[in-house]
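Shown here is a partial selection of chains from the complex, left in place.
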Amino acid sequence: MSTTAVELVGLSKSFGDVTAVDGVDLEIRDGEFFSMLGPSGSGKTTVLRMIAGFEQPTSGRVHLAGQDVTGRPPFARDVNTVFQDYALFPHMDVLANVEYGLRVKKVPRAERRERATAALEAVQLGDLAARRPTQLSGGQRQRVALARALVNRPKVLLLDEPLGALDLKLRRSMQLELKQIQRDVGITFVFVTHDQEEALTMSDRIAVFRDGRIEQVAAPADLYESPASPFVAGFVGTSNLLEGEAAHTVLGRRGVFSIRPEKIHLGDEVGDDDATAPGVVQDVVYLGSVNHYLVELDAGPTLTVLRQNLRGTTHEAMALRGQRVTVGWAPEHVIELDQERQGQQHQELEES
Amino acid sequence: GTSSGDDDGGGGGATGSEEQGGFTAPDIEMAESLGDNEGTLSVLAWPGYAEDGSTDKSVDWVTPFEEGTGCQVEVKYFGTSDEAVSLMKSGQYDVVSASGDASLRLIAGGDVAPVNTDLIDNYADVWSFLKDRDWNSVDGQMYGVPHGYGANLLMYNTDEVDPAPTSWSSVFDDAGTYSGKVTSYDSPIYIADAALYLMNTQPDLGIKDPYSLDADQLAAAVDLLKQQREHVGEYWSDYLKETQAFKTGDSVIGTTWQVIANLAQSEGATVEAFLPDEGSTGWSDTWMVSSKTEAPNCAYAWLNHIVSPEANAAVAEWFGEAPANEKACDLTSDGFCESYHAGDEAYAEKIHYWTTPIEQCLDGRTDVTCTTYQDWTQAWTEIKG
Amino acid sequence: MLWLGVLYLGSLAALFITSLWSVDAFGGNIERIWTLDNYRDLFTIDVYRTITVRTLLIAAAVTIIDAVLAFPVALYMAKVASPRLQRILVIAVLTPLWASYLVKAYAWRGMFASGGPLDAVGLSPGYGLAATVLTLSYLWLPYMILPMYAGLERLPNSLIEASADLGAGTGTTMRRVVLPVLFPAAVAGSIFTFSLTLGDYIAVKIVGGANQMLGNVVYDSFLTGNNLPFAAAVATIPVAAMLVYLTAVRRTGALDSL
Amino acid sequence: MTRSVLLAFSALVLLFVYAPLALVVLNSFNTSRTFEWPPPGFTTKWWSAAVDSEGARNAIVVSLEVALVATVIALVLGTMAALALQRFRFFGRDTVSLLIILPIALPGVVTGIALANAFLTMFGIELGMLTLVVSHATFCIVTVFNNAIARLRRLGGNLEEASMDLGAGTFRTFWSVTLPMMRSALLAGALLSFALSFDEIIVTTFTAGQGIQTLPIWIYQNLFRPNQAPVVNVVAAALIVLSIVPIWLSQKLAGTDESVAAAR
């Protein structure tokens, strides 16, 4: 098993009355791409800032590579941060920005220059070394911020929604690029985002935050396929909840259940072993590569059904609107959500 | 000239004095008799010469005048003699308190009228040595009523300065004794003090009048002052600054006004001030009447009032100078007139009243041009360095 | 706009033209004869050079002292103090602006006096240039603190954090990040301190001992000496100094952060 | 650690700032007329003298008037200049902002004699209230302008566009949106400009003529009167105390600033 890069023990942080982080225990493995996912205000940034040392925990400890670093100032920790607003120094050119960390560590000029140039090459910005940050586009700034952090070869790189300010197209391509860079350098990445798709795409493991606590820690597929709570199910992907009376009517059981949109069969796809339910297609949302069918079940709830546009025309798909259909699913794809279960337990489960 | 900051002696005189003979006063009618008061009077005065109680409730000699004469007074203050001259030219003001360096210009410019002193009851009580002087009369005709005068004295700290000084030499040739604690008045006109000293100590220079210096004489005075500068702790320009400096001991010897000396003494400073034998510079002011006044009766009433024993005493005490009216001394506080040497003719004769230096030498020389006040100003800047 | 254009620039131009004239021998009246005499005097007579240099040095010293004093205060206000304390501190810095300039200058005269509060603890430099510099620094300090404070408020915290994150200690962060970014604001403040010092003639009279500055020369020439052309000529020195300074700092963006 | 050093230093600087002011207050109770140290005695007679001093009261009134009028002029012109500069891209934008800061960037002595000379010779106006107010407004504009333009820059044009989009004409937009948004900035600018004008002495000396006694001039003249210096201290001490009110008020009002920023 791999060693531990970051370990958080009972980490809490309050700002006055607000408890931003509330007893977080977490182990991040060496070399892993670890994401923190959660809605706005759930405490992701605060945890990151405590790892970096910008914020002192109200209680709990932070360990980096086995060492307790709680109380150490940021400059005495072997981690670097890529800030959401990049925080590039406006009075320095790109090269000077990237060199900064080496300069304050008194790395000799020649080596400094060389490493900075290499880092800039790595993010494909070799030719913009002499520009000022203001003369760069958002994506370019993002890469400078990355190079500035990476050039120090930290043990852990912390990234706080680094792609948040980019437009979708650029964001997608930066996601791939970032993941690639992480693989190349082998540094542990701790990545904060509130975009589930981004987290699923890039991460080795994801921690889902809610109200300052961790709801679940798991690999993307596990998280998606076995969410520990309705919250996780809803936050990561579309959850199609069935509960109460409707659950009883459709599934014959009581409890809270979720069926992923892509697991639901539509019309003649429905297999023999599938559980089924009748309903009406309320709307068809065209998304290019896939369609979403919103099916209102006779039992009450509306299920979103995802269907890849593999064959057939858009017009055929659209024609379903208003039609009565039968939806079905394999029983093993019904996820039972135990609302009582704590994310914490799940994490332990997952770590073992 | 007065006490209002360092603005004294500004501007140039008009022409020379009588000795030069180049000067005849314009023919301006003089009032022969008085009628009813007009009701309003516009006064142009140095700050402090026409107090109406607004600065200090107990200091008010305008209101009694208004009550007594029915002339409503409007006062405007001026800061320099130049300003006084230019404001008088506008013709908006009925009376003005003119210093020695403005009075002749006003007379020559036809801005003020001869004053019929017979119509001013209190004129009789004015010290005779203030009457018919160069700066307030032409050919024996008075152009105003003398108001007050004062001398620039030498003050020293009796604890620190031993033996007691007797001459200006202690701030000039012997200034080094109290190096760093000498103080002088901060104005170009102070050059005249040096010239006066040189007049006594270096007769070769041929200085006859400290206000008419040719280039060489000025240079000599400047040299003297530059030497003095080495030992000057600070130049003073206002009461507070000098009183403080003498009290704290930051200054121990230098020029002063009687009023400052009195103030310092009353505040417990161990100082003495006296008029050295060489004589000294000083000032004397005159109230004049505009030639264009539409309120001659109120104007005469004002002149009469301001040299009345009561008003004159009040002004003198408030302002800190010797009153012009000998009867004023009965009304001033004990020892006031003595301390200001009011009426001491011998003392007054030793005063060389401030006059604006101009190109024509006031001492009657015609073979050289004298240095002007502008030259003095630049020289003063150089002296201070 | 027109107001300023016509009135102010016109006045300056008129002043400059006046500096090329002279006064008549009686004084007071300007003779409209073109002459460079005033400037010749200015350049040939040593004393003016001495005074100019002295004044510039005082202005520089005041500016530096103010910058040094203002920086930590502004930093504390902008980055450490709670919003409530921040507000109180702003008031604390602004309040002295309302106490009369003259009164404050005289208060310093009292502080420096022999036997005064400073002398009592052996710290008084006595009246002179040191006292002038100190008093002027005191008088203009708020004009330096306020723009610096505004500048620091605009400085994102993340820049400071980024620097620490990259391994820079507090000192290095100050030197390499905060100060350079703060520079325009400091320059904006220095425009005040520099210009106010160049034009001052009162403080030096009160605490400056026997010394004089450019302002005194202008004042004496104009009001005492009634020699407007010469005063105007002298006035071109600080104007030139400020214009040189302004153009030099224009590119730093300081003019936007006044 | 750094924080406590900063705090200590700031406290020292504040001590430096307030020590002389404390001395002023102390001296207003000093029996000595020349601020003897240590004070030989304690008296309130200066305070009662000050209360009775009509001159001080008049001077304060004049100063308030001048500062008020100058501030109003500066507000109008400064705001207009800022709006024009923000709105239109014309060639001399830089030059204009330089021009506006010039009156404050050039020493007061220069501004003073330049304006005095202009009034007297170019326009032939006698020095008085008018020239004084105009001169003060000239250097006050810059504080209003700077505050206004900074705020406008921060706001961008979006809110105004939104208003026009919703059917409000130019004037209506200015009145209901631009002005309220700029209020706290204008207030801060006005306050500073008021303070500048209120305590201005150099430009005032040159452009007021003698008839007008603003408070600083009154103080200047009274410092030259032997019995008045302590009264001056009283006035100054009172002003220090009273000045907290407008500053505090403005700070309170400017508190809306944060909400402006947060709303964006």
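We just call them A, B, C and D in the order they show up, numbering each chain from 1.
As a working rule, a contact is a pair of C-beta atoms (placed from the backbone, for glycine too) under 8 Å apart; a residue touches a chain by one contact, two chains touch by 3 or more.
Predicted model, so just to flag it, every value in this text is computed and none were measured.
Peer 1: Provide a label formula giving the number of copies of each chain type in the whole complex.
Peer 2: Copy numbers over the entire complex come out as A x2, B x1, C x1, D x1.
Quick note on the criterion: only the chains that are shown with their structure count from here on.
Peer 1: Through how few touching steps can chain C be joined to chain D?
Peer 2: Counted as steps through touching chains, the separation is 1.
Peer 1: Quick one: which chain's Cα centre is the longest way from chain B's?
Peer 2: Most remote chain from chain B, centroid-wise, comes out as A.
Peer 1: Roughly how far is chain A from chain B, going centre to centre by Cα mean, in whole Å?
Peer 2: 90
Peer 1: Out of chain C, which residues touch more than one other chain, so two or more?
Peer 2: Residues 106, 110, 113, 115-116, 223.
Peer 1: Going by the touch rule set out above, which residues of chain D reach two or more other chains?
Peer 2: Residues 35, 37, 220, 223, 229 of chain D each touch two or more of the other chains.
Peer 1: Give the pairs of chains that touch; include all such pairs.
Peer 2: So, checking each combination of chains, I get A-C, B-C, B-D, C-D as the touching pairs.
Peer 1: Which residues, counting only chain C, touch chain A once they are in their complex?
Peer 2: Interface residues on the chain C side: 156, 158-159, 161-169, 172, 176-177, 180-181, 183.
Peer 1: Considering only the defined contacts, which chain D positions touch chain C in the complex?
Peer 2: Residue positions touching the partner: 2-3, 6-7, 9-10, 13-14, 16-21, 23-24, 27, 35, 37, 77, 80-81, 84, 94, 96-111, 113-115, 117-118, 121-122, 134, 137-138, 141-142, 146, 149-150, 192, 195, 198-199, 201-202, 205-206, 215-216, 219-220, 223, 229, 232-233, 235-237, 239-240, 242-244, 247-248, 251, 255, 258.
Peer 1: Spell out the part of chain C that touches chain D in their complex, as residue ranges.
Peer 2: Of all residues in chain C, those touching chain D are 1, 3-5, 7-12, 14-15, 18, 69-70, 72-73, 75-77, 80, 83, 87, 89-104, 106-108, 110-111, 113, 115-117, 120, 138, 141, 170, 191-192, 195-196, 198-202, 214-215, 218-219, 222-223, 228, 231-232, 235, 238-239, 242, 246, 250, 255-256, 258.
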